[in-house]
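Dropping a structure here in C-alpha cells format, bear with me for questions.
Of the protein chains in this complex, one is absent; all others appear in place.
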Amino acid sequence: MSAVLAPSPTNLEAPAGDEHIGKWASFVASPSLRLTGRRLLQAIPVLWGVTFLTYLFLNLLPGDAASQLLGANATPAEVHQLEIKLHLNEPFLTRYWHWFTGVLSGNLGASLANGQSVSSILGQRLPVTFELVVVSVVVTMLIAVPMATLAARKPRGIFDRVTTILSMGGISIAQFVFALLLVLLFSDIWNVLPALGWTPLSQSIGQNARYLVLPVMTIAIPLAMFVARLLRADLIEQMDSQEYIVTARAKGLSRWAQLTRHALRNSMLGIVTIFGLQVALLFGLTVIVEEIFGLPGVGQALLTAVNDRDAPLLEGIVLVLAGIVVLVNLLIDVTYGVLDPRIRHGRSSV
Amino acid sequence: MVDGLQLDGAAGAPRGGTMTAARDGRGGGGPLLEVTDLHVRFRQRGRQVFAVNGLTYKIAASSTLAIIGESGSGKTVASRAIMGLLPVTAEVTGSVRYAGRELVGAKERDLRRLRTNDIAMVFQNPERSLNPTMRIGPQIAEAIRLHMDLGRKAAHERTVDLLRRVRLPSPERRYFEYPHQLSGGMRQRVMIALALSCQPKVLIADEATTALDVTTQAQIMDLLLELQAELGMALILISHDMGLAASYTEEVIVMYAGRAVEHAATKELFSNVRMPYTRALLDAIPRVDAPSHTVLPMIEGRPPDLSIRLPGCSFAPRCPDVQDDCRQAIPTLTELEDGHEFACFHPCGGGNG
Partner (left out) sequence: MAVLPSDPIAAGQLGALIPPPMARRRRASWVRSLDVYIPGGFLLLLVLACFVWPVVYPVPQPVGGSILDASLGIGAPGHLLGTDTVGNDILARLLYGGRVSFEVAAATQVVGGVVGTMIGIVSTYLGGIAEAVVMRLLDVLLAIPAFILALTLLEGLGQGELNIIWALSIFFIPAFARLARAATLSLKEQTFVVAAHLTGTKRWRSIMRHIVPNVAPGLLTFALLNAGVAIIIEATLSFFGYGIPPPGPSWGNMIADGQQVMSTQPRLILVPSILLLVTVIALNTLGDGLRARWGVQ
C-alpha cells in the first residue's frame, strides 16, 4: 500500500522527515482507508460471482466433454470412466463446490488437453500478456496526452480537426482489421517488422521489442484515439468553464501552460477512471492480437481452450482475467483517493 | 508580520521587457489606468449581448474606486476586459490605457506579461478560483517565477512571506496545503497573496468579499485597504454592495446595463444622489434605525435585457420619475455639477440625498 501512497504528484515539493510520518498517520486514520476497506469487501462477492458464473456458462450449456475428448470411436465404457474421473457424472453444484474449493486452495485443476496444470500454463503465459498490456497502456498515454493537449490548445484549429477525424476513425475501426492493415504495410509491403512470432524479454530485448511493435500498435493506436477524444473534450470543457483557469490566465500563464499545469492535472483523475473501465476491453483485445500475431499469451491459450473444449483451462483463464479486472478497478479506486486531495483528506468537494 | 514585509526588497528586479518601463515611469503624474468608451459585446449563435456600452473612467496610483451595480450591469465584464480575460466570443472596442499603453487589441503575449505583474485581480469565489488539485503555495510561486527572475527557492520564500503578509496563520505549513483544507476567508487571503505576488500597480477586487461571511468580509476589506495604502496600488473595488463602497473607497461609479450612470467622489455621491437608479439602490438597503417590519422598497420591473438596445435610457422602464424624453434619447454621463457626473434628464432633487 505504501507503494500506492508514494507517487503523489505534488509530493516533490514537500519537506522530508516528520511531515511524511504525519501524512502517513493521517492516511491510516483517514476515510480513504475506510473507502478502500469497503471496496475490498465489495470485491469479494464479485470475485465469487465470477467463479460461479463462468462455471455455470461452461457446464449448463449443451456439450459432452468426455466423448468430445475421447474422439468419435470411444466406447461407452471408456466415456463413462472418464466421466467419473472428471466428476462429470455428479450434480452441477457438487462439481462446482469441488472446483471452487480447489480454486480457494490455489488449485485451478489440470488442462484436459495435455494434463498440464492450469496454474503453470497461466504462469508461463501471463507475463507475455502483461507485457503487451502494460506497454500498450504506456504507448496509449504517450500518444493520447500530447495529442489531446495540442488539440485543446487551439480548438477548431487544423490540428484539432485532424485529431477529431482521426479519433472518429480510431474508435470505429475493428482491431482485427487494423491489425491486418498494419501487417499489410509493415510486413508485406515494407517488410520491416515481423508479422508473426515472439521472443521472450528474457532472451533478447531487441528481438522482443521487434515482435512487440505491431501488437502494441494494434491495441494502442485505436485506444489512444478513444482516450484523446475524451481528454480533449474534458480539457476544452475545463478551459471554457472553470474559474481556476481564469485565475491561471490572470497570472499571465500562456494557454499551453494553463493546459499542461492546471487543466491536465485535473483531467488525469478522469483518465485513470477510464482505464479502469477499459481493462476488461484490453484483455478482450489481447485475445485478438495474440491470435493474429502469434504471441504465446493468455489470450491465445484461451482460444486454444475454446477449440479443444478444454473446460478447466477455459474456466481458469476467465477467472484469472476477471479477477485481474476486479483487482485493477479496486486499485484504481484506491489510487483515485490518493490522487485527488479532496478525497484523501476526507472533505466533500465543491 | 511584525515588520511588514518589504515586497520590493524580496522581489529583486522584475524581469526585463517593454512593460517594465511603465512600473516606475508614471505613477505620480497622470492617470495610471484610463478606460475610455469601453464596449463589450458577446456573440453567441447569432444572438448578441451588449454587456458594456461605453464605459469611461480614470484612476491614479494610490487611489481607490468602487464600481457598483447589480449582477449583469457589466461591471465584471468591464474589469475582465481590462486584463483581456474575456472568452473569445467577446468583442471589445474602445480604449484601455495602462501607463500610456493601449491594452485593447494588444497582443496576448504582451497582455500576459502585464497580468499579475502590473494589473492583478482578486476573484469573487476563492473556492473555485484556486486549482483544487494543487497545493496553494505552488499556485502562488508559479506566478512569481513567471514574472520575476527568481529561483525555485526564492519564489518559495517570497510566497511564504506573502502568505504571512496576508496574515494566513502558519504560512510555512499552509504552503503545502490544498485549497479545500482552508476556510473561505483563508482562501481569499491566498487569492490576495496571489494577486499581490508580483506587486501590481493596479488591483481589481471583483466582488472579493461577496462569498464570505460579514465578519470575514470586514477583515478582508481592511487587509486590502491596508495593503493598497502600503504598496501604493490603485484599487478598483467591484461590488453590488453600496455599504462597502461608502466605507472603503474615495470615488464611486454606479453602473446600469453596461453604462456608468453616476460618478462622483464617495462623499459627494452619497450625500447628493442625483440618478434615480442610485437612489433606488440606496433605498433598498435595510436601515437599522427604521421601525421593524418596515417594507423595503423594491426596484420595480426586471433587470435589463442586454440583448436589446433601447433608444432611450436603459433604466427608463423601471424608473419612478420616467418621462417621455427618457425613452427617446440616451442621457449621457455629464459633469453637470462640480465633480459629480450623472446620466439623467430628470435627476432626483439634491438636498438630503
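Labels A and B are assigned to the chains in the order they are written; within every chain, residues are numbered from 1.
FYI, a contact is a pair of C-beta atoms (placed from the backbone, for glycine too) under 8 Å apart; a residue touches a chain by one contact, two chains touch by 3 or more.
All values reported here derive from a predicted model rather than from experimental measurement.
Colleague: Out of A:42, A:101, A:116 or A:241, which touches the unshown chain?
Modeller: Per the contact definition at the top, the residue touching the missing chain is A:42.
Colleague: Which residue, A:37, A:123, A:169 or A:270, contacts the hidden chain when the whole complex is considered?
Modeller: With A:37, A:123, A:169 or A:270 as choices, the missing chain is touched by A:169.
Colleague: Mind listing the chain A residues that contact the chain we can't see here?
Modeller: Spelled out for chain A, the touching residues are 42, 45-46, 49-50, 53-54, 57-58, 60-63, 168-169, 171-177, 180-181, 184, 188, 280-285, 287-288, 291, 302-303, 306, 309, 314, 318, 321-323, 325-326.
We adopt the following convention: only the chains that are shown with their structure count from here on.
Colleague: Using mean CA coordinates as chain centres, what's the gap between chain A and chain B in Å?
Modeller: That gives a centre separation of 51 Å.
Colleague: In their complex, what parts of chain B are in touch with chain A?
Modeller: Spelled out, the residues of chain B in touch with chain A are 83, 85, 87, 112-117, 120-121, 123, 125, 127-135, 137-139, 142-143, 146-147, 176, 178, 180-181, 191, 194.
Colleague: Considering the complex alone, what residue numbers of chain A touch chain B?
Modeller: Residues of chain A touching chain B: 10, 13-15, 19, 240, 242-244, 246-254, 261-262, 265-266, 269, 339-342, 345, 347, 349-350.
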